[in-house]
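Just one protein chain is left out here, and the rest sit where they should.
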Amino acid sequence: MFRPRPDSPAATIAVEVEGRVVLVLAGASAAAAALMAGLSSIRDTPVGGSERAPYCMMGICFDCLAEIDGVPNRQSCVVAARPGMRIRRQRGARIVAIE
Amino acid sequence: MTVDLAIIGAGPAGMAAAALAAKLGLDTLLVDEQDTPGGQIYRGIERVPESSPNTSPFGADYLAGRPLVAELRGSAALYRPGTTVWHIDPAARAGGTLALVADEHSESVVARRILLATGAIERPVPIPGWTLPGVMTVGAAQILLKTADLVPEGRTVLAGQGPLLYLVALQLARAGAPPAAVLETAPHANYHAAAARYVGELWAGRRELGKGLALMLGLARAGIAVRRGVRELRVLGRHRAEGVAWEGGEIATDHLFLHEGVIPNTQISLGLQLTHRWDECQLCWRPVVDDWGRSSHAGIAIAGDGAGIAGAVAAALSGRLAALDAAAALGRISEAERDRRAAPIRAGLAPERAIRPFLDALYRPSDNMLNPSDEVIACRCEEVTAGQIRRAVRLGASGPNQVKAFLRCGMGPCQGRVCGPIVSAVIAGARGVPIAEIGTYRPRAPYKPITLGALAGVEVFPHQIANNTEDSLP
Partner (left out) sequence: MRRCDAIVIGGGLVGTAISYGLARAGLRVVLLDEGDIAYRASRGNFGLVWVQTKGLGAPHYQRWTRRSAEEWPSLAAELEERTTIDVGLEQKGGVQLCLSGDELTKRRAMMEQMRAEAGNFGFEYRMLDHGELAAMLPGLGPSVVGGSWTPYDGHANSLALFHALHKGFAAAGGTYLPSCTVTQVSATPGDFRIAAGSESVEAPKIVLAAGLGNAELAPLFGLNAPVRPQRGQILVTERTARVWPIPLGSIRQTPEGSILLGSSEEDVGFDTSQNPEIMQTIARRAVLSFPWLAELQIVRAWAALRVMPPDGLPIYDESERFPGAFTANCHSGVTLAGAHARLFAPMVASGTLDPTLAPFSGKRFDVPAAA
């Protein structure tokens, strides 16, 4: 879906997107990592189950909601990728884990 | 915590205001939800190494952000990145109390003066299929390039109008991913209207015009096809964008980037119920401010694109004017001193603003951008179509808040940021009255989501409460 531009410096931040490891630049967002990992869509809407992907990349549209490190519905375009981060698609409404 | 000046937004307006305010002796706080400074226009600017030559694939304009960030970092202003404002309580006299959250911890800050510098957002482009994966804004493409060095794979088409459309097309080409086509939606009539009415301003804004022409030449040299006067855009594809069609043509594509100009981000200014007016030239709501940026509420000012679109250079200048005004209001400098220092700033602002009416007329969105057909989704979050809104209007819902009550549009996570302009335009069209009469949503706190735990002041993760009594909360 998205690839690094030719003269980009080496990417150093390793994150996991739906189980697949990708390397992104420091400062890239979790949404950028998801797009780079080739995710066609990042969430299914809770209303109609429609597939959505990031739209604005600047924290306005909320279409980039993803589960990050176990926390659902995070605006992945405003969250900076950190080493070892686990990014997963947001499938509809969040599930609550109650002990 | 109490400060003299709290600034929201670390784009050019916010950074310039913070640095100057601190220099003038004000206790200054600058908050921004992003982890790094620059706002959107200078996003990722700190990644550009000092040692790199004074050229950038993003052009000299982008590099102008570097000294602004350096000034901010070198100033005495307290800069808090990763911090979100979720409520502002305006004080009766001036300024107000900000409710902030960072890393799940909530804090309140009293500010004698507040400056909103939240910049601009993309105008929504409600064409059929615009919610499909693979459709993004042109700004999004630029953000991916700036912050992650990423370019789209496969076929790319850009569609819409406005300087950013051409700029990003060229930036993608320079980054090795030239778009297959640029589809320009500016109606032919705009050219005549713009040239005829604003020929006087063209000389004052000649530098901007020169840049624009250089862009067009650059596109031609890169061999990127530009199709003009495109109408009835729609996205093709079922689960993903597969192509884009228009009246008389279509093209297959993997990525579609849309742009119909930018509009002020008024979420907080509307939430504060500051006076706004509908700008018929820029086709947007903008807060009413005086020439210092003062809003209708004492001690709350607005600088940068959030007060009206004028670009990055104007944003920094208007930020400085607001800082000067705050310093004078708080007695750090005299009004004479303030006016003296403001004079060269105003001189710099004039050419930046001069070209705007021309650009606004040239790139005025075509009517069907403001009047999507029935099947088009108007509210992305709640998946409400334009047709449903028209039916609600027929049932008697006279404005956006009544429509919201019937259909839930505006109640999703984005809280009306994206759908607000669309819903107002659709209601206006359905009722046959000007948009100015329709009004818009009233945003409420939290301006951005906040966890219940952060609000309650408890540990959010993990969520066990330590003691077993009802007095266990701190």
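For clarity, chains are labelled A and B in written order, and residue numbers in each chain start from 1.
Heads up, the rule we're going with is that a contact is a pair of C-beta atoms (placed from the backbone, for glycine too) under 8 Å apart; a residue touches a chain by one contact, two chains touch by 3 or more.
Keep in mind the model is a prediction, meaning the values are calculated, not measured.
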| item | value |
| --- | --- |
| Residue touching the undisplayed chain, where the options are A:4, A:27 or A:46 | A:46 |
| Contact residue for the chain not shown (choose from B:281, B:347 or B:395) | B:395 |
| Residues in subunit B touching the chain absent from view | 87, 89, 99, 106, 108, 395-402, 404-408, 411-413, 415, 438-439, 442, 444-446, 449-453, 455-461, 463-465, 468-470, 472-473 |
| Absent-chain interface as seen on subunit A, which is shown | 46-47, 71-73, 92-99 |
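Here is the rule we use: only the chains that are shown with their structure count from here on.
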| item | value |
| --- | --- |
| Mean-CA-position distance for subunit B and subunit A (Å) | 22 |
| Touching residues (chain side subunit A, partner subunit B) in the complex | 1-6, 8-9, 11, 24-29, 32-33, 35-36, 40-42, 45, 47-48, 50-63, 65, 71, 73, 77-78, 80 |
| Footprint of subunit A on subunit B - complex, ascending | 33-36, 40, 44, 46-47, 121-122, 131-137, 139-140, 143-145, 147-154, 175-177, 239-240, 254-255, 265, 380-383, 412-414, 417-418, 448-449, 461 |
